[in-house]
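Every protein chain but one is kept in place in this view of the complex.
Each chain carries a letter (A and B) given by its place in the written order, and its residues are counted from 1.
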Amino acid sequence: MNWTKAILNLDRRIIFSIVALVVAWPLISPLALPVVATPEVEAIFQGMDALPAGSHVLISADFDPASKPELQPMLDAVLQHCFAKGIKPTIMTLWPGGPALIQGSVERAAKQFNKVNGTDFVFLGYKPGNAAVMRGMVGGVQNTYANDHYNTPTSGIPIFQEVRKFADYDYFIEIAAGATVEPWLAYAVEPTKVPMGVSCTAVSAAQYYAFVQGKQIVGLAAGMKGSAEYEFLVRGSYSDALTSAGVPAGAATKGMDAQSLVHIFIVLSIIVANLAYFIERKRGPQRRSA
Amino acid sequence: MGETLGIWIAAGLTLMMFSFIYRDNVLFKIGEHLYLGLSVGYFINVQYWNTFYPEVFSRIVYDHNYVVIVPAVLGFFLLLRLVPSLSWLSRWSFAFYIGGFAGLAVPFVLNGLLLPQLTSTLVPFQPATSAAANLANINQVIILVAVFSVLIFFFFSLEHKKLVGSVSKVGLFFLMLGFGAAFGTTVMARVSLLVGRFQFLIEDWLMGRIFRAG
Partner (left out) sequence: MQFLRRQLPVIIAFVVGLSMWVLFYVPTQKSLELQDGFTLWVRIIVGFAAVLGVLSVVNHHYNKIKAKRPGYAFSFITLGAFLLMALSGFIKAPLPGFAAGNNKPDSLHFWLYNNMMLPMQATMFSILAFFIASAAFRAFRARSMEATVLLVAACVTMLGRVPLGELMKLGDPIFLGGPAPIDFPWWSSWLLNVPNSAAQRGILLGVYLSQIAVAIRIIFGIERTYMGGGD
């Protein structure tokens, strides 16, 4: 068998094994490739960074464990940014599988920066009904969430003396694993004109560039790479605050070496497989069957 | 101890799920069913503590707001979908919320999505004072041509021949560029998830629990 046939008939388990090796190798022996921020992620960061201390940011963390490696680092980095800057985040979720995961991020960041629940931040938890919750938030946060995630009545939470409805927020960050970006835009962001930054899974990123181009959203952080860029920007500007809080290196940044190598492998394998395919095709059907 | 045990169990379950790569097998099936049961158990808790308890129970018992009994009854009707003789009652509930959402969708989708996307397709040129402005203007023309030709590609009331056919071919070219980019970002997403699991296996389990202990 010649090499082209061998390539075209390669057992898929060999490809699987190479993928596994290519992912594992840089995690064991990191390459420390530099992460550079794209303008779309830089725009989200700058939008948040321009806010004065004491501002209020709403974060809708609409994801669950299925997209944890892509989106949880973004949530962590945004929370670190808020706490390092003295911004007060309100965190909520529309995904039923997410509350425990998001609670972990919120409590970890609050502990690192010594922030007090209710005064410096609030975690509202989950509510079903997507568009109904979004419209509810526009009407009033306390009408939509009578209690926070810990069953504390929102009427007694100090933050809600300062913000009462969606339009009162200075910035809105949507971290989306699914189709919640467009409803947020339609039902809450466009009617109130609150600036919106989006972090999404890379799968849906291509679609949301239309909103970046249309200036409906401030910026877009796509997948793990977008999260790594945000981690890079936060660490670049708040290195001292992060070090004194004992924040470890970001998970997305650490994953970028492996991500790079797998992409290179897939591109190379596509090129090699196509070369083999064209050489085989040129040989013609008779020689192929011979 | 609980944490170490947890990491070992998580690593074992991760490997069990990964065993599917070799082929469908009994370990994967166990994992699959275990996951289904756990997630359903988790969802019922989330729904109870975030919806039923604060929105229905608290409002009736503590706030004496008896109006919420009506949507609770409509919600209960949804469950009757499982009882064939009474499943028609669930139509009232579906009609209420699907009808309501339809009513919301018309003005909000129009004003929040359709019109802003349309208007940002046709914007004034920038003064040609720099290379960046020139590039932005060229991009703006490309966007206009691409959006128009893609719309023509999906417009089936005219036969795709002659001029319409040529324009629709241009649309197909832009669609392929878009789908290619989408495929690239899809690969990116799937690889990220794999990297995340390998990070757990290598950093938290192998390096954190096995080699560190040694």
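The rule is short, and it goes like this: a residue touches a chain if its C-beta (ideal position, glycine included) is under 8 Å from a C-beta of that chain, and two chains touch if they have at least 3 such contacts.
Note that the structure is predicted; figures quoted are calculated from it, not measured.
K.L.:
Which of the chains on display does the removed chain touch in the whole complex?
P.N.:
A, B
K.L.:
Just checking the interface: what residues of chain B touch the absent partner chain?
P.N.:
2, 5-7, 9-11, 13-14, 16-18, 20-21, 29-45, 47-52, 55-56, 68, 70-72, 74-76, 78-79, 81-82, 87-88, 90-110, 113-114, 117-118, 121, 130-132, 134-135, 139, 142-147, 149-151, 153-154, 171-188, 190-191, 193-194, 196-197, 200
K.L.:
Just the residue numbers, please: which parts of chain A touch the chain that's not shown?
P.N.:
Touching the missing chain: residues 10, 12, 15-16, 19-20, 33-36, 38-39, 64-69, 96-97, 99-101, 103-104, 107, 125, 127-129, 132-133, 135-136, 139-140, 143-144, 149-150, 202, 205-207, 209-210, 212-214, 222, 225, 256-257, 259-267, 269-271, 273-274, 277-278.
The rule is short, and it goes like this: only the chains that are shown with their structure count from here on.
K.L.:
Please work out the Cα centroid separation of chain A and chain B, and write it as a whole number of Å.
P.N.:
Roughly 13 Å, centre to centre.
K.L.:
Write out the stretch or stretches of chain A touching chain B in their complex.
P.N.:
That would be residues 13, 16, 19-20, 23-24, 27-28, 66-70, 96-97, 99-100, 125-128, 131-132, 135, 146-147, 151, 182, 185-187, 189-191, 201-203, 205-207, 210, 213-216, 222-225, 251, 254-255, 258-259, 262-263, 266 of chain A.
K.L.:
Chain A touches which residues of chain B in the complex?
P.N.:
So the residues of chain B touching chain A come out as 21-22, 39, 42-43, 46-47, 49-51, 53-55, 58-59, 101, 104, 108-109, 111-113, 116-117, 120, 143, 178, 181-182, 185-189, 191-199, 202-203.
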